[in-house]
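Yeah, one chain of the complex is gone here, protein chain that is, but the others are all in their spots.
By letter and in written order, the chains are A, B and C; residue numbering begins at 1 in each of them.
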Amino acid sequence: MRRNLITGGMGLIGRNVAKQLVADGERVCLFDSRGELPPDAEDLEGKVEILVGDITNWAHVVEAVRESDPDCLFHNAAVLLAPLERDPAMGFRVNLEGTFNVLEAARLHGVGQVMFPGSRSTFGPASPEVVFDDTRQRPVNMYAITKLSGELLGEYYGRRYGFDFRALRFPVVIGVGRQLSPPISDINSMIEHSIAGRPFVSTLHPDVALNLLYVKEAVRAFIRYRDVDGSRLSRKTYNIKGINLKPAELVKVLERHLPRVDIRFDPDESEAARELRKAMSKQMDESLAQKEWGWQPEYPLEETVKDFIAELGRDG
Amino acid sequence: MRRNLITGGMGLIGRNVAKQLVADGERVCLFDSRGELPPDAEDLEGKVEILVGDITNWAHVVEAVRESDPDCLFHNAAVLLAPLERDPAMGFRVNLEGTFNVLEAARLHGVGQVMFPGSRSTFGPASPEVVFDDTRQRPVNMYAITKLSGELLGEYYGRRYGFDFRALRFPVVIGVGRQLSPPISDINSMIEHSIAGRPFVSTLHPDVALNLLYVKEAVRAFIRYRDVDGSRLSRKTYNIKGINLKPAELVKVLERHLPRVDIRFDPDESEAARELRKAMSKQMDESLAQKEWGWQPEYPLEETVKDFIAELGRDG
Amino acid sequence: MRRNLITGGMGLIGRNVAKQLVADGERVCLFDSRGELPPDAEDLEGKVEILVGDITNWAHVVEAVRESDPDCLFHNAAVLLAPLERDPAMGFRVNLEGTFNVLEAARLHGVGQVMFPGSRSTFGPASPEVVFDDTRQRPVNMYAITKLSGELLGEYYGRRYGFDFRALRFPVVIGVGRQLSPPISDINSMIEHSIAGRPFVSTLHPDVALNLLYVKEAVRAFIRYRDVDGSRLSRKTYNIKGINLKPAELVKVLERHLPRVDIRFDPDESEAARELRKAMSKQMDESLAQKEWGWQPEYPLEETVKDFIAELGRDG
Partner (left out) sequence: MRRNLITGGMGLIGRNVAKQLVADGERVCLFDSRGELPPDAEDLEGKVEILVGDITNWAHVVEAVRESDPDCLFHNAAVLLAPLERDPAMGFRVNLEGTFNVLEAARLHGVGQVMFPGSRSTFGPASPEVVFDDTRQRPVNMYAITKLSGELLGEYYGRRYGFDFRALRFPVVIGVGRQLSPPISDINSMIEHSIAGRPFVSTLHPDVALNLLYVKEAVRAFIRYRDVDGSRLSRKTYNIKGINLKPAELVKVLERHLPRVDIRFDPDESEAARELRKAMSKQMDESLAQKEWGWQPEYPLEETVKDFIAELGRDG
């Protein structure tokens, strides 16, 4: 029975990876500073081991690796964009020192494989509209800088110490229970309010597509990529594209599936909002992932919305 | 009188920047884990303040910034390529945590300007033969990864907290007193043995050019760039090209200036040596530095060798 | 207007010190990992500055000291006994590194005075029934070890760098809103249930006195001691005695003040419980504090209970 350790295991990607691995009959240990499973993951109770610890405290990390003795370590623990813009020093501690702690603990314990979620944001605002795996990365915020450093440090540690580090660059990941900051959180809100039959006014632009990834797609990519034979891979880090979601299209899909959808748009036209939309509209080319390890997405917009509605219905 | 703090102040670039600044009538404080000036910098005795400290100990860094209250902080402290390949964990501590300590101390104290030496190695082995300022950087060793992270963190901190961070990417820097690892150290050795009239056998290839930068050129670039009006700059980090030195040409120059030069080549043709030569032969385009802030190099090969000989004569 | 910085400012002692200082017309800044004032301190809203930060992150600590520029820094941030027994490594980080960060930040910024809450537990289980200021301290749990180290480091830093460090050793502090572990929490529970008119069964022994300190008394001692002329002091750390509370006596007092008190005792006679009772029954002699700086307690058992009832009534 394969053993997995997931840092940041209570986070959106972490707990959804856990659900899938448990369903696949694997053992899973969640490491997180929070000890409580969030509502949408309460079914994991009793099916996973939970280790409460601080990723910046090396003794906690080494202990977690020893306790769980994983074949594969998913290193998901990270603070996201918005809190790091308020507090960059936390980003150095949690995202960079945390990654150092994990990589050192992995190599010292002899963990065979480390999986890491990279980020589209590492390409930066000066990148072209479509970025390829080898497009220049020039991150300009603390989150993106720590994600690029994590990619590079992980690839280096894997080569240097002989373990199998693999990373996937994700767009912003959406899913039930995600704590996002506005206006990205509008996507979740549009779905949730429509299910509840409540009206919602969004500050997004209805016709500017946002590049997003449904969490179940991220989970599929992560696990598929984890398991593929390394001899097929030309590199260690691949782009995953996700979907291009125009808010107006989301409304149409919601209207097909829900009785009462009342969404209006009042686009924020401030410079910051425009820049964020521009950054969010960039998309990653994933043809290499498709070609080299057979990646095929299964959650286009329609499927994403249907599943999202089903999941929210289940929790409610 | 302008005040400068130089971390890694006993290192090759640090002490040579100090010499120039002192000659220019500025105040200089050197922060280093070593308390003794090396032989080629003994003339700085009494002309600079020396603070012994550990860049990984934040209290030392904050204290140094408080004590020296600098207008400009040159953050040169770093462990170089070879020792980091033996000990990557040291690289995280010294190069990454050290840079975090410096950037936080600078912003907390309100330092106006931070200068940082980047590295050509950040472009990585997959880069083209000539790299431009905006060429993709994909570093693959611990030193280069920490240098790219330093560039990105510095640019971010400068934007975020409103101070003037500026970086220059240098090729390998040579100069009197430099501790390099073979075979790069062969360049220094060829000059030093020829001055002493002793024979020397190099494992370098005589006809494969190496891209190098004479320390005095690095100092000129650093100080010129520090002082240029920021409104002329389109970015915060620029390439500095240096010279392309074929070992065989170096021999010819040495023969023009020294009575007895006896250098033979026995090129190391191992794969590692070939790769290193390939990496070292790449060159950076510096046309943007020339155009935007009027950078003009003054140490072509002939001048470099002449000055090197003069400096070695002075110390001996 | 005197300026105060309180680390752990959302904690029981911290927020109650803040209330008194605000009432006295002083400026107060609270530093804590939590950003929300607890219910019993909501009246501080708008009257104090709140800085959210991590005591183990030096940049947060230095920034807090710079922002608040305090005349006096109360260093209350610490993890308590029970969580540290589960996780000693957290104790090293929060209690020891946190104290180092605070002491270094204080001396680097030139803070004039640092106040520190020590602990009776530093005397250890082998100490006599009554301990004096100079009785041997031999702590045997992580909390107590870090508290003794804090006393010693603080006294040292004060001497070494010329600031006024002062510490008071407190027994277990009780008060409204305190999160304690059983069976100590029984004290709070007995009062709270009696106010609500609900029955309660305690595992304490009715006739074994526990040495406790009411938080308002701790606040009085802290502020009185902060303000006393240093020339009157023979040392930097003093014992504060508190009250010896027999649970059975508490019941009698409660019966005098509340209409319906229904408390029964079912003493836990396990070895661990007996040892804890023994440790809690030890008392500190405070005659030196009384003699040297005129300390006089004002909250004997009756007053403590009356005030506790009044405070709980206010919040409810």
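In this section, a contact is a pair of C-beta atoms (placed from the backbone, for glycine too) under 8 Å apart; a residue touches a chain by one contact, two chains touch by 3 or more.
Please read these numbers as outputs of a predicted model, since none were measured by experiment.
Asker: Write out, one label after another, the shown chains that touch the chain missing from the document.
Answerer: Result for the missing chain's touching partners among shown chains: A, B, C.
Asker: If I consider the whole complex, including the chain that's not displayed, which of C:T7, C:S68, C:S119 or C:N141 touches that chain?
Answerer: Touches the omitted chain: C:N141.
Asker: Out of C:F31, C:F92, C:Y225 or C:W293, point to the residue that touches the absent chain in the complete complex.
Answerer: Reading the full complex, the residue touching the unseen chain is C:F92.
Asker: Quick one: say which of A:E26, A:E49 or A:E63 touches the chain that got left out.
Answerer: For the chain that is not drawn, the touching residue is A:E63.
Asker: Decide which residue listed in B:D54, B:E85, B:E192 or B:D285 touches the omitted chain of the complex.
Answerer: B:D54
Asker: Hey, which subunit C residues sit against the chain that's not shown?
Answerer: Answer for subunit C: residues 85, 88-89, 92, 96-97, 100, 104, 134-142, 145, 148-149, 152-153, 155-157, 159-160 touch the chain left out.
Asker: List the subunit A residues touching the unshown chain?
Answerer: Spelled out for subunit A, the touching residues are 58-59, 62-63, 66, 104, 108.
Asker: Which parts of subunit B are in contact with the chain that was left out?
Answerer: So the residues of subunit B touching the unseen chain are 54, 56-57, 59-60, 87, 89-90, 93.
Note that only the chains that are shown with their structure count from here on.
Asker: I'd like the Å distance between the centres of subunit A and subunit C, where a centre is the mean of that chain's Cα atoms.
Answerer: Distance between chain centres: 42 Å.
Asker: Provide the C-alpha centroid distance between subunit B and subunit C, rounded to the nearest whole angstrom.
Answerer: One centre to the other, that is 53 Å.
Asker: Between subunit A and subunit B, tell me the centre distance in angstrom, where each centre is the average of that chain's C-alpha atoms.
Answerer: 38
Asker: Identify all positions of subunit A at which a residue touches two or more other chains, and write them in rising order.
Answerer: 89
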